[in-house]
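All protein chains but one are shown in place.
Chain IDs A, B, C and D follow the sequence of writing; residue 1 opens each chain.
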Amino acid sequence: MRLEDFLLMRHEMLLTLMVVIVLIMEIFMDDRHKRCIRPWTIGLFAAVTIIGFLPAPTGTLFGGMFQTSGMHLMMKNILNIGALIVFIQAAQWLKLDSNHNKISEFYILILSTLIGMNFMISSGDFLMFYLGLELASIPIAALAAYDTFSNKSSEAGIKFIFSSALSSGIMLYGLSMIYGTTGSVYFDQVGSVYTGTPLQVLAFIFFFAGMAFKISMVPFHLWTADVYEGAPVNVTSYLSVVSKGAAVFIFSIILVTVFRVIAPLWQNVIWVISVLTMTIGNLFAIRQNNIKRFLAFSSISQAGFILLGVIGGSTLGMASVVYYVLVYIFSNLGAFGVVAAISTATGGKENISDYDGLYKTNPGLSWTLTLALFSLAGIPPVAGFFGKFFLFTAVAEQGYYALLTIAVLNTIVSLYYYLLVVKAMFINKSDHPIAYFKSDGFTKLGLAICIAGLVVIGFASPIFEFIKSLSFGL
Amino acid sequence: MEINELMFVIIGAVIILFSIFTVTSRRILRAAAFLLFVLVATAGLYFWLEYQFLAAVQITLYAGGIVVLIIFSILLTSNVGEKIDKVETKKVIFSALAAIAGAILCITTILQQQFQATDALAQEVNMKVIGKSLLNYGENGYALPFEVISVLLLAAMVAAIVIAKKSKTS
Amino acid sequence: MLHGIRLEYFLILATLMFFVGVYGFLTRKNLITMLMSIELILNAVNINFVAFNKFLFPDKLEGHFFALIVIAVAAAEAAVAIAIIINIYRHFSNINVENVDEMKY
Amino acid sequence: MGDFNFSYCVWIPLIPLFSFLILGLFGNKFKEKLTGILGTLALGIIFALSLYTAYEYFFVHGLVNGTYQKIIAINVTWLQFTDKLHINMGVLLDPISVMMLVVVTTVSFMVHLYSIGYMKGERGVERYFAFLSLFTFSMLGLVIATNIFQMYIFWELVGVSSYLLIGFYYQKPSAVAASKKAFIVTRFADLGFLIGILILSFITGTFDFITLTDPAGEAIHRGAEIGFMGMSVMTWAMLLIFMGGAGKSAMFPLHIWLPDAMEGPTPVSALIHAATMVVAGVYLVARLFPIFHFSAQPALNIIAYVGGFTSLFAAVIACTQLDIKRVLAFSTLSQIGYMMLALGVSGYGSHDGLGFMASNFHLFTHAMFKALLFLGAGAIIHAVHSNYMNEMGGLRKHLPITHATFLIACLTIAGLYPLSGFFSKDEILAAAFHKDKLLFAVEYCVAGLTAFYMFRLYFVVFWGKDTQYHHKPHEAPFTMTIPLMFLAIASVFAGFIPFSELVTSDSIPFEGEIDWMIAIPSIAVGLLGILIAMIMYRKENNYPARMAATLKYLYRWSFNKFYIDEIYLFITKKIIFRYIARPVAWFDRHMVDGTMNGIAGMTNVISFRIRGLQSGQLQKYGFVFITGALALALVFIYLWTK
Partner (left out) sequence: MDYLTYFIIVPLLTVFGIVLCKNDKQVKWTAVIGMSIQLILAAALVFMYLAERKAGNMAEFLFYHDYMWYPALNIRYTIGVDGISVAMVALTSVIIFTGIFASWEVTNLHKEFFISLILLATGVFGFFICVDLFTMFLFYELAVIPMYLLIGIWGTGPKEYSAMKLTLMLMGGSALLLVGLIGLYFNSAPGGGALTFNLIEISKVQIPMEAQRFLFPMTFVGFGILGALFPLHTWSPDGHSSAPTAVSMLHAGVLLKLGRYGAFRVAMFLMPEAAHELGWIFLILTTISVVYGAFGAIQQKDLKYINAYSSVSHCGLVLFALLMMNKTAMDGAIMQMVSHGIMTALFFALIGMIYGRTHTRIIDEMGGLMRVIPFLGVAYVIAGLASLGLPGFSGFVAEMTIFVGSWQHVDTFHRVATIIACSSIVITAVYILRVIGILLLGPVRFDWYNQLTDARWYEKLSVGFLIVCIAGIGIAPLWLSNMIGDSLVPVVEKLNMISFIR
């Protein structure tokens, strides 16, 4: 193993380096200057993100434990972008007095989960996968409980860590059976001997349940709403896009590489789960008043839509999944960015009814949120439309027209509740609308990036083309 | 019945019994103690399988580390003598049903499986092999997980501290 | 050395332990006891890994190391969980899981 | 047709159209007098043009080889449906259309002239003249139509101008209701017309009148063999087309709009509801007569009976009405019934086609004397400010010219020799006599009744009691009396026009003659009617009351127009509105929309019901998690196996 080989692990190395840098800053800076950590970290991380896009060699390391390809790099870059936006959006929140002594911890925790996700995506065996997965989950529990003054926040933390532990327990049980029936934990070796005996199916289902937990598929989704609601907004946004995105990536990779043989089985499983996820997510979202909880259920139903791309397992499907996650990052972060800005500015107003008449006082934020929600609903000309369209194309490609029909009908329900928020902002009248406030530069920058992304990604076909060219499939 | 088999039966029985005690005992400290027994018995099982290193880790980390942590936190958060409230019957029944059904499902499925053992020679497991494996970055080397888990532990540490530390302002 | 003890016995043992853990997770009211149940679950999985490794694939040490890692992760997880439990205790003055339901529906 | 170019005829309808546009768009900027003069001037021009055309056609260029040619003066494609079917806009000149041109322009010109005086001081005179011009345009377009679709187009336009004119006093609710009724009833009839056109055009593959009505052509014979419910398809088509004609011509049972239409200004009634538009139905049947004759004989019989019944029915009602315009309206119905009957009993070619000729003849004479009657009635109303006979009496002293012309008209309609009505009616009776004795008998009765009710009117209004008026009635201005006199002259002398040498079913002239065997009794019957009327109404007495008492039920039914209006009202208000429209509206709100709202509501309910799933209890989440995973495993290991 030569030194250059470490270039393959560029993302992970850089992130680790950043963790170290932030740790050093934390240790050696005196309290009064700690707020400077924010711009520095954001700047550094922006640099890391940009470096991530530079061309890089691909290959495997550590005897196949670590593998990287153009697609892996793309996924990691997408996650980096998401995390970068989260960082930018969180800057204002971190400035609050209640967070003044835990600024760098926020960055360290997020960066370490990001490392975990990167390793998870790049993993070539179940051991690394498991390790990455845990690295990506455990700190998030702490992040969810970050707001130590809030009951809800600690409740979110405990719910997350326990659900996560249970799910990883079940998944491990499945993994052990996979190991026992195939004699290996390496993806390629497992894939080559996997036949689909009952025990292997059981193992797969248990593994699936673990992943389903991360992606919050019904019926493994119940933690989602509570955690999203309780956690600080910026953590929720991170959780809902980056964490979920990473899980989706590795999930689709494993499905088409390891479980290639039992594709008909998992396609059926996903069929059922996807329908459940979309429908239940939507049904719950209709009734929510807390906007974070609302977005949580919306993200559950979005997960159902993402599964539409996974189910085909085709090149197109995988490309559309990756593309959709990219779009989803911008849409969801746009929405959460506005929620975060308002929550931070008003000291925690997070109910949809608080948004009544928002357009009169804060038109900019209202438009941003509207665009983001339209993107989630799949309305042109924002990127979400393209994302959904490709997902639907992918599912139709495999001939799942019934599923497609259910999915499109679900989009109507989802449109309904997205419009409820739009209605609150534009149409409802309120005696005490949220007063006009000025956001700081970071928040504006974060939202601007999201809007730009939403508008550009859909029309700029090269993005999708590039992803498609990297894509993999059954 | 050979002594080995007897050992297995005993260890197995201990594990199952004390597991059940762990999850049913109404005194929380006792439950912790029962858990300790289970973990130690598991270590015994590893010894029995001649994985001494693992057994040692099990005892030090699990029994020594986690259980101690748990006991500390029990002491922090509960009255030692306090009994936990009884669980509603409905919950017990449903949970038990789920667990039993799950166990039956898994066991029947396991028993259907024809496990294929490898023909390759068994590898001796000693400290040297383990050490080499941990530092090996080729196939069947575990250098990478070894490194990553350090990040994990660091992160967990930071996480635990950030949550548990008393805020200066409060 | 394995004599009459078959792999299946280990697996059944682990499965039983696993579901005992699950049962505990579902019924125990105290958060810490729930955590213990999770440890049981993880332990059961470890037994699986180790037994497979020993019985079926003794030429490599994948199961062995997997178990090792799981133990480490379990420790980390327990640490964070306990930190949060303590935090919960600060807020709710008890650690009964049934009280932790401020957010629902 | 010679080398004469008739294409200037296109200006005959176009001039009134321009007049309409000018008056309609800018009329409110003109002085009131100017608008009337402008409208009348336009009509004067086309009146002259029409007369010129009639002269050129009938006496110079029309007759070639003993047959009147059908001349297409101009023809442009207006709308293409299929390769074969296209609507053209054009001018067709043949005997009946030229005759109609003369009728329409004459009456219209007179009415315009008359209106200058009649409408003086009314609000919206410019609108009035605009509408009159519009009507004239439409009617002329209808008359000169080269194809059935063009006819239909102008048919509709005529209907709408009638609507506008009836509703001229739009602030009067009764006028609004009447106009609406007129439009809807005729529209309903036009539905039949339209479907008839569809069938006809589909069978024959053409709209063109010349192709359609050529007895030697193949179009006319197509569809005769295809049967539908006992009659040939062609018969059905023609019946439906006749339905349109019946609507416009107010044949029973579609007549109910005409009496109400008297709500419009009186000159309008004279123009539209007496002389021109209402005979459009007759004209339509006459226009398609060869088809009726050769391919749809049953339809022709029906026409005859409808016409006969209507004439009797209307005459009976006319005997009891009090509103003078309504009397005239029912009289119109009765006379048009005559014309229809004549067509119905007519054969084809020379003497067989006597009915055809008679019908057109009567159309012509009727236009003159009925217009005269209406205008006279207008003059009376103008003087008295009332429509009701019982508020009038002894007017002969106050309105000498009106009285004289009115008397002439009455005598004409009663069919006394040598007035024009005699000639045309006599031909009709003769035609009926040869074809159907029953109808002949009916027409004799009608002739008597006609004389009776007309003279009832005459005597009550001009003789009768000496009524005291608020304002002393005085004779109308000369713009009104000139038309009266002109039309009176026309009524007197029109009978001497040798119609059989001009307008015939096969366009070949023949020698007409008067069958005195039929004519003399008819004059006698007429005289009898006059006599009875004179006895009863010349002086105030109690005969009418006794008469009414004797014919108790007949009188009451007749007075109430046989309750036809009430039946219609019942059908529309009770059945269509209550049992169709309202349920439809209800169904739409509650069933169709209810389903949509129900789906939405259902979603919300389900959403509410399943909220328990998200209980906030960590262990319940765990339970769902475990059972979910187990259920999936169970299903996909053991239940789903493929």
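FYI, a residue touches a chain if its C-beta (ideal position, glycine included) is under 8 Å from a C-beta of that chain, and two chains touch if they have at least 3 such contacts.
Since this is a predicted model, take the numbers as computed values, not measurements.
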### Summary
Of A:160, A:179 or A:392, the residue touching the omitted chain is A:392
### Task
May I ask which residue of D:46, D:139 or D:153 touches the chain that does not appear here?
D:153
### Summary
From A:115, A:379, A:434 or A:454, the answer for touching the chain not displayed is A:379
### Task
May I ask you to list the residues on chain D that touch the chain which is not drawn?
77-82, 85, 87, 149, 152-154, 156-157, 160, 163, 167, 170-173, 176-177, 179-180, 183-184, 187-188, 190-191, 194-195, 198-199, 201-202, 577, 580-582, 584-585, 588, 592-593, 595-597, 600
## Note on the structure
Had the left-out chain been drawn, it would touch chain A at residues 316, 319, 374, 379-381, 385, 389-390, 392-393, 396-397, 401, 404-405, 408-409, 411-412, 415-416, 419, 422-423, 426-427, 461, 464-465, 468
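Definition applied: only the chains that are shown with their structure count from here on.
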### Summary
Cα centroid separation, chain A vs chain C, in Å, comes to 27
### Query
Where the centres are mean C-alpha positions, what is the separation of chain B from chain D, in Å?
102
### Message
Please output the residue numbers of chain C that touch at least 2 other chains, ranges allowed.
### Response
11, 18, 21-22, 25-27, 34-35, 56-57, 62, 65, 69, 73, 76-77, 80, 83-85, 87, 100-105
### Message
Multi-chain contacts only, two chains or more: what residues does chain D have there?
### Response
611, 614, 616, 618-619, 622-623, 626-627, 633, 637
### Summary
Per the touch rule, the chain A residues reaching chain D in their complex are 158-159, 162-163, 166-167, 170, 198, 201-202, 205-206, 208-209, 213, 219-220, 222-223, 225-226, 264-265, 268-269, 272-273, 280, 283-284, 286-287, 413, 416
### Query
Given the complex with chain A, which residues does chain C contribute to the contact?
11, 14, 18, 21-22, 25, 31, 34-35, 38, 41-42, 44-45, 48-49, 52, 56-57, 62-63, 65-66, 69-70, 73, 76-77, 80-81, 83-85, 87-88, 90-92, 100-105
### Query
Which of the residues in chain D end up touching chain B in this complex?
619, 623, 626-627, 630, 633-634, 637
